[in-house]
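Here the complex is missing a single protein chain, while all its other protein chains stay put.
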Amino acid sequence: MSAYSAAGEANAKPNYLNHEKGIWSWLTTVDHKRICLLYLFAILIFFFVGGMAALAMRLELAKLYGTGQHNFIDAETYNAMFTIHGAVMIFLFIVPGIPATLGNFLLPLMIGAKDVAFPKLNLFSWYIYMVGACMALFGLLKPIGPAFMEKAMNFIGVHGPVDTGWTFYAPYSIETGTSVVWMTAAAFVLGFSSILTGLNFIVTIHKLRAPGMTWDRLPVFVWGTYATAVIQTLATPVVGITLLLVIMERGFGVGVFNPKLGGDPVLYQHLFWFYSHPVVYIMVLPAFGIVGEIIPVFSRKPIFGYKAVVYASVTIAVVGFLVWAHHMFVAGISEAAAIYFSVVTFGVAVPTAVKVFNWVSTMYRGSIRFNTPMLYAMGFIFLFMVAGTTGVYLAVLAVDVYYHDTYFVVAHFHYTIQGGAVIGLMGGLYYWFPKMSGKMYNETAGKVTWFLVFVGFNLTFIPQFALGMEGMPRRYYDYLPQYQNLHQVSTAGAVINALGYTLALLNLGWAAVFGRVKAPANPWDSLSLEWQTPSPPPHENFEVTPVVTGSTYAYGTPVRGDAAAH
Amino acid sequence: MGHHTDTHGDHAAGHGFEIMPTQDHSDDFGHISPYSIYAKIFVALLVLTVLTVGVTRLDFGSMNIVIAMFIASIKAMLVALFFMHLKFERMTTWIYAVFPLVLLGIMMAGIFVDNPYRATPGPAAEAKAPISADHVTEGHATKAQH
Partner (left out) sequence: MSASHHATAAEVGPGDPPHIHHMDTPTAYQSAKLGMWLFLATEILLFGGLFTSFALYHWAYFEEFHHASKELNWVYGSVNTVVLLFSSFTAALAVDAAQRGDSRRCSKNLLITIACGFLFLIIKGIEYTGKYSHGLFPGTERWNSPEFIQEYKMYFGLYYCMTGLHALHVVLGMGLLTWVYLKARKGRFSSRYFVPVEVGALYWHLVDLIWIYLFPLLYLVG
C-alpha cells in the first residue's frame, strides 16, 4: 500500500487525541471524536457486564451436575441474570452502541463538517447516559451487609435486582418487590440521552453537509444513521412515558396497566413495543450502513444500486413503526389486529432483502480483499439472512403461536442483534480503527478472533433454534433432561463466542496502546471523506473544508483525492 | 425522501465563514410577520375557546369529543402556523412537525384495532359491555364546588 508514505508527515501535526492533554480535557471535550471514545469505553464495559450475565445463565443451563436442581445459581438469581443481560445489553450497550460511537465519530467526517450541529448537547448526552447507567446499577444491586445498610438501601428504593426481564411487562413489573423503579427510571433517562443524540444527528445531516455533498451522494452509513436518528428521536419518548406510567402505578396505584384496577396490561405491551420494535432498527440500521461502507471498499466496486440501498433504509425505518404488535400475537389481541400486523411484518422482509441483494451484487466480480472488516461484513450478511428468514417464520400467525416465548425467538433475535448489530459494530471498529487510533491492528489476530466469534456465535444459537422447535420455553432456569445435549452445545458455543469477542477487542486495544505500525491516512484506499484527512484526524477534522464532486463509491473509475495520486 | 427542498442554508454549511458567503439572506433569521397578525390570532383563539366551552355545555353526547377535538385542532393549527411561524418554515420542519402526529395516529389506530375487537375482551372491553349505569350511584357524583 503506497499510501503509507504519507503517514509520518501527517502524524507530526497535533491530532484530536493529543492536541489537549489530561483527564479534564477529555471530560469537558465537545469534540465529537473524543465523545465517541468516551461512549466507546462506557459501552464496552457494559458489553462485558451483559456478557458475564449471559455466561452465568449459559453455565447454569449446561446443568453439569444434572437437571432438576440448581447447579451454580438459583432460580431467583437466574431471573435477575436474564434481566441484567437484557436490560444492560439493550439500553446500555447496543442502543447507543453504533450511533453514539461510530456515528459520533464518522458522521461529521463523512459529510465534511467540523463537528456535529450541537457539540455541547453531544457531551451532555454522554453525561445523561452515564447518569442513566448509574441508575441502572441501582436497579441491579442487592441490599446486603449490616441491617442499617439494608434499611438505607431499601429507603432509596433498592430492593434487589430486577427480575422482570428487560421488557418490564405489566402487571408483574407493578407487583414485583424488586427495584423496578430504578431500572425503569434509568431506561427513561437513557432514552433521553438517545433522543438528544438522534436530534443532534438529524440537524447535523440537514445543515452541515460540505459543499457538493448532496443527498444522493451521502455515504450509506450516513443514511443509515439518519434513519436511526429519526427512530431514536420519535420512538423513544413513547417508551419514556410508558415507563413513567409504570412508576406512577407502583407509587400511586394509577391503574392504567393493572387489570385489577380496571387497566389493560396489553396496552402496556402496545406502548412498549411501539418503541421497542423500532428500537431493533436503531440497533441494526447503522450496522447496515457499516456493511454498506465496507463491502464496496474491499470489493473495489461501486455499491450496487445506491438508491435502492438508501430507499430501503428509509423504508425500514418507516415500516418499523407499523409492525409493533407482532410481538403480541399470543397476548390476546384481536384477530383483526393480529392479521394486520402479521401481513405488514412480511413487508419488512422486502427492503431488508433488497439490501442483501445489493451487498451480494456489489461483491459480484469484484476484486475482494479478505481483511478482517470484510470478514465481519460477510459474516454479517450470512447471519442477518438467517435472522431475516426466521423472522418471516415468526411473522406467520400460526407458527408464532407455537414458537412464541421459546428458544426459537431467543435465537432469532440474537441472530438479528448480535449477528447483525454487534457483528456490524465489530466490523466497523476494525474498519475505522486505523482512522480512530492512527495505528494498524494485527491482521492475523483479527482474522483468528473473527473466526472464534463467528463459529462460537453459530454454535451458541443454532442449537437454540432446535431447542425452540422442540418446545423449550425461554426464561426458564431448568428443563427436562431431553434438552440437555443441545443446551450444553450452546453453552460451549457461548464460551467460544465470549472468548472471541474478548480477544478481538483486546487485539484492537493492544494495537491502540502498544501498536508500533502507524496507520496511513487511507489504508484501505477508500474514497469516502473520512479517509481523506490524516489518521487520526486533526481537532477540526479537515484542514480545508472539502468540496465533493462525485460519488463516494466510484471504485473502478478514475478517482479523486489521495487515492488518485497512487 | 432523497431530496429535500432546502434551497439555501444547507449548501453554505460546514465552511469557515470567509470561504463562501451565502447568496440570499432574506430568510436567514426567520420571517417577520406584520405586528397585527399576532393580535388577530390571539382574538381568534379566545373566540374558539369560548366556542368550545359553549358547545360542550350544550352537550351533543358522544359527538362532544369530536367537536371539541376539532376546535382544539384549529386552535393548535393557528398557534403552530402563526405564533410558531410554521407557515414560513422549510419543508424539513414541516416534515418533523407532521410526522409525530402521523405516528400518534398510527399508534392509536393499532390499539383501537385491537382492544374493541378482542375475542376474549380485555378488562377495558369487558367493562364496556355491562353499561356502567348501575355503577353510577347517586351520592358520590357531587358537583364541582370549589
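Residue numbering begins at 1 within each chain, and the chains themselves are lettered A and B in the order written.
Following the convention adopted for this analysis, a contact is a pair of C-beta atoms (placed from the backbone, for glycine too) under 8 Å apart; a residue touches a chain by one contact, two chains touch by 3 or more.
Source: prediction; values computed, not measured.
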Report summary line: Missing-chain contact, candidates A:A113, A:L218 or A:V453, resolves to A:A113
Report task. Write the list of chain A residues that the hidden chain touches. Result -> 113-115, 117-119, 121, 195, 199-200, 202-203, 206-208, 233-238, 240-242, 244-245, 248, 252-256, 261-264, 267, 271, 540
Requested in this report: Pick out the residues on chain B that sit against the missing chain.
Outcome: 9, 12-15, 17, 21-22, 25, 28-30, 32-33, 35, 38-39, 41-42, 45-46, 49, 52-53, 56, 62, 64-65, 68-69, 71-72, 75-76, 79-80, 82-85, 89, 92-93, 96-97, 99-101, 103-104, 107-108, 111-112, 115-116, 124-125, 127-128, 131-133, 135-137, 139-144, 146
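The definition used in the following text is that only the chains that are shown with their structure count from here on.
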Requested in this report: Mind checking the centre-to-centre distance between chain A and chain B? Centres are C-alpha means, answer in whole Å.
Outcome: 34
Report summary line: In the complex, the residues of chain B that touch chain A are 1-4, 6, 9-11, 13-16, 19-20, 92, 96, 99-100, 103, 106-107, 110-111, 113-120, 122-124, 127
**Report entry** chain B contact footprint on chain A (complex, rising order)
**Finding:** 111-114, 202, 206-211, 214-216, 234-235, 238, 259, 262-264, 266-267, 270-271, 274, 307, 310-311, 314, 321-322, 324-325, 332-337, 340-341, 545
